[in-house]
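With one protein chain held back, the other chains of the complex are shown just where they sit.
For clarity, chains are labelled A, B and C in written order, and residue numbers in each chain start from 1.
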Amino acid sequence: MQPLTRHQIAWRAAQDLREGSYVNLGLGLPVLVANYKPADRDLMFHSENGIVGIGPIAGEIEEDPDFVDAGSQKITLSEGAALFDSTQAFAMIRGGHLDVTLLGGFEVSETGDLANWDAKMAHKGQLVGGAMDLVAGAKSVRVTMQHTTKTGEPRLVEKCSYPLTGIGTVNRIYTDLAVVDVADNGFLVREMIAGLTREELQAKSGATLMFAENFGTLDVPEL
Amino acid sequence: MQPLTRHQIAWRAAQDLREGSYVNLGLGLPVLVANYKPADRDLMFHSENGIVGIGPIAGEIEEDPDFVDAGSQKITLSEGAALFDSTQAFAMIRGGHLDVTLLGGFEVSETGDLANWDAKMAHKGQLVGGAMDLVAGAKSVRVTMQHTTKTGEPRLVEKCSYPLTGIGTVNRIYTDLAVVDVADNGFLVREMIAGLTREELQAKSGATLMFAENFGTLDVPEL
Amino acid sequence: MIDKRVKSLEVALDGFGDGSSVLVNGFGGAGVPFTLIKAIENTSATNLTLILNSIRFVDGFAPQIFAARRVSKVICTAARSRGHNTANYEHQWLDGDLEIEMVPQGTFAERIRAGGAGIPAFFTPTGAGTELADGKETRDFNGKPCVLEQAITADFAIIRAAQADRWGNVRFRGTQGNFGLAMAMAAKTTIVETDDAGDKAIPPEDVHIPGIYVDHVFPHEDMRPANAGGI
Partner (left out) sequence: MIDKRVKSLEVALDGFGDGSSVLVNGFGGAGVPFTLIKAIENTSATNLTLILNSIRFVDGFAPQIFAARRVSKVICTAARSRGHNTANYEHQWLDGDLEIEMVPQGTFAERIRAGGAGIPAFFTPTGAGTELADGKETRDFNGKPCVLEQAITADFAIIRAAQADRWGNVRFRGTQGNFGLAMAMAAKTTIVETDDAGDKAIPPEDVHIPGIYVDHVFPHEDMRPANAGGI
């Protein structure tokens, strides 16, 4: 078995974005998703500092310090972009105008709770940013994360141990091992990488997994 | 004695507008106030349909149906004007950013209640517009009206008989006979036209009048 | 490729029918979607809810909507017709056949924005102690009584603007904007009619309604009547 790389997780998440969607990509792995947008799909990327229509990261020549995304990266705009203030950016989020938000996560519970904002780091301040708004507002909340922690602890759990970002809002999870939906009655595996058994995936998960009827192989290109 | 004309009431109200003030002028008599702005004073007129910086009413040549005020008059803009949407126009009002709002009134009570929106006309619908917001939000709420009704009933009253627009918000009243403040303990006459006695003014008023220490004559030019 | 421009009113108004609720932009004739109002008049849809600043400008331009009593509820700030006569909609209201929810204009705009912004309710000092606050929860903040007001959302918003692009971005001229941004935010389907829907994108800093709020752009010449301000 070959777990997905970060770029492969991003690729897989990108395939599910539908033509014409408005999408917010969180810091870290989610911003990589823009790189793997299928060529035939016209997507509008939103940033909570006041943009719809983020284009590619700025090269040295285009770099302009007045054009940044919510991760403080210098960006370009795509054709048809609009700029606005933060209250408007969050009206879009909270008001359900985003089709998809993709965020990183520490843990997701089988009822769709997400913990991703407070790592409880000793001697460091807290950082919440826009995550609580994003999970409360987007039509579809999708989380990218490793299936387990570095020490092998599960991140798909019955109940989150870290402070919550939102309650019952996660719809889908992309990990290095599987694509898992949060269904009404718990985790529902849609896809799993080749060379892994259901029992092995279950052993790496902290809550009961169900497997979808049309369950398939999580197949990604070399990247 | 010579009661003020509508234009003279407007002139008198205009004298109290301080340099640099942001002012909303209501329908009817208040919009006349703009005509009598003292020449040395730079004022910014606000309209609740999304303007700061209303200029003179448009002549036939300037007339443009996309440039109207809240009274549906075709207007011009003054230099330094800004245009924005209704939520922003009312954020200015409700948030206390207007220095003065001048409105017409049916009645003002001695505690500063205003009735000006519902004339209880049989067989006609209601109309509230922005009046309730204006009286709730402006730093200074000033009312222009005739001192009495056409049939001689007082409009300065102990308690309004018409439906209220706002509670305890009126600061000053300009009538054809007097300038009256709503003080903490009731009506306080600041100015009264020549040829009228205090007793005569009291007789035309429905609540007890006090007279200011620096009480003076309400003196206006021919207009 | 994202292109929100549509060629027909049928496509623009897809899904419109009995029981639909519609936010209608416009103030003093500016920003009024006359083409789309006329299109609604030309349907047979009944039991409509209209949410607009003043009933008069719809009734004056598309009289069949009220003459046929196809509206069952209006949320507005002004429901008084011109002159001494009683308008069709006023008769319907006096007959108890038309519900009119009278809302102070700032609260009207803010409730619609709230609907679009995912804010279910907010407190405002406007109207506290008046009959328009009757039956509403009131609470003091800093010693000032405030009324709890609920968000407004609707099935459709119809708006006229000077310019729109294929991404749905909108730019207004003069005072066209009025309730347009808030209404575009609060509707499931937002339709913008405009003279100018060329292929060029509106510059990002010049956009008045971000295209994310707009579903259809209908290129059509201005049908504003000469007396639009007065109706």
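Everything below uses one rule, namely that a residue touches a chain if its C-beta (ideal position, glycine included) is under 8 Å from a C-beta of that chain, and two chains touch if they have at least 3 such contacts.
Quantities reported herein were computed from a predicted structural model and do not represent experimental measurements.
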In the full complex, displayed partners of the excluded chain: A, B, C
Touch with the omitted chain, as defined above, among B:Pro38, B:Gly96 or B:Gly195: B:Gly96
Of A:Pro30, A:Gly130 or A:Gly206, the one touching the omitted chain in the full complex: A:Gly130
Residue of A:Thr87, A:Thr149, A:Asn185 or A:Thr208 touching the missing chain in the full complex: A:Thr87
Chain not shown: contacting residue from B:Ile9, B:Leu77 or B:Leu102: B:Leu77
Missing-chain contacts mapped onto subunit C: 110, 114, 117-125, 141-142, 144, 146, 171-174, 205-206, 208
Touch residues of subunit A, complete complex, unshown partner: 47-51, 64-74, 83-87, 89-90, 93-94, 118, 121, 123-133, 136-137, 163-167
Interface with the unshown chain - residue positions in subunit B: 20, 22, 42, 44, 46, 51-53, 77, 79-84, 87-88, 90-98, 136-137
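Keep in mind that, in the parts below, only the chains that are shown with their structure count from here on.
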Any chain that touches subunit C and subunit B: none
Centre-of-Cα separation between subunit C and subunit B, whole angstrom: 29
Distance between chain centroids, defined by C-alpha means - subunit A, subunit B (Å): 55
Rounded Å distance between subunit A and subunit C, as computed from the means of their C-alpha atoms: 36
Where subunit B touches two or more other chains, by residue: none
Residue numbers of subunit C (touch at least two other chains): 113
